[in-house]
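Below: the structure, in structure tokens.
Only one protein chain is missing; all other protein chains are in place.
Order of writing sets the chain letters: A and B. Residues in each chain are counted from 1.
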Amino acid sequence: MSNVVTGLGSIGTISPLPKLPSLQPGEGQGGFGAVLSSALHHLNQLSGGAEQQVGNLLKGVGGDVSSVMIAVEKADTAFQMMMQVRNKIVSAYQDIEKMQF
Amino acid sequence: MTTGPPMMAMLESYLKLSASREQAISANMANIDTPGYRTRDINLESEFNKVMSGALRSSEDGAEPVQLTPVFHLVQGLMERPDGNNVSLDHEGLMLAKTQLQYQLAIQLIQNHFHQTLSAINGGS
Partner (left out) sequence: MNLFDSLSISGSALLAERQRSEVIAANMANAQTTHTQAGGPYRRREVVFETRGASSFRLALANSGEFQGPTPGSVRISDVVDDPSPALMRYEPGHPDANKEGYVAYPAINPTAEMVDLMDSVRAYQLNASAVAATKQMIQQAIGILKS
């Protein structure tokens, strides 16, 4: 009987929980935010470049029709993708909002 | 996004100028047998540049938008027939095809622009 009691006594100290990497305020946000803003910047560049190419085509100065059309389509596709990313972000945010603790 | 006249204004004036050119070409074709008739045309690119630079100026001052009055010039270098008419069948046919395509280009870009705006409004759906 005493063995059982002594057995209980020698459990020892509880090992501490594994240490989580300390979360600096704004760090995680910064990483994703930087990606997002650079993508937006790239999209801006694409559509600005496409607009300029169209202007040149209409003025008769530069470019041929096919390259201008491709540039416009690229900008369009980038825009569509950005729309979808934005939708995903919004729905993810809404999912988080719905979480109850 | 870009500095300069808005896309829609550009496309709209290009469209109108193409239609003006098409009217000139129709008149040329109609008068292929009229004695003494000289072929006339408008220089689409220079007219477009004129309108665009005018539009830039007016958008800065906030003045009235520039009215479109394309200048018609007589086409040089065409062979003249004995009755004084210098309309060339091939030249007019070619110009008509070109103008049609330019018109189609402008229409397509306008449609594209509207689609993009609409999809932004509808949230990508």
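Going forward, a contact is a pair of C-beta atoms (placed from the backbone, for glycine too) under 8 Å apart; a residue touches a chain by one contact, two chains touch by 3 or more.
Everything quoted here is computed from the prediction, not taken from an experiment.
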Seminar exercise, completed: Only these shown chains touch the missing one, namely B
For this session: From the listed residues B:Ala9, B:Leu78 or B:Ile110, report the one that touches the chain absent from this view.
Result: B:Ile110
Seminar exercise, completed: Touching the unshown chain, chain B contributes residues 15-16, 19-20, 22-27, 29-35, 37, 40, 67-72, 89, 92-93, 96-97, 100, 103-104, 107, 110-111, 114
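Please note the rule applied: only the chains that are shown with their structure count from here on.
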For this session: Would you tell me which residues of chain B are touching chain A in their complex?
Result: 1-2, 4, 7, 10-11, 14, 44-45, 48-49, 52, 105-106, 109, 112, 116, 119-120, 123-124
Problem set entry | For the chain A and chain B complex, residues of the former touching the latter | 44, 47-48, 51-52, 54-55, 57-60, 65, 72, 76, 79-80, 83-84, 86-87
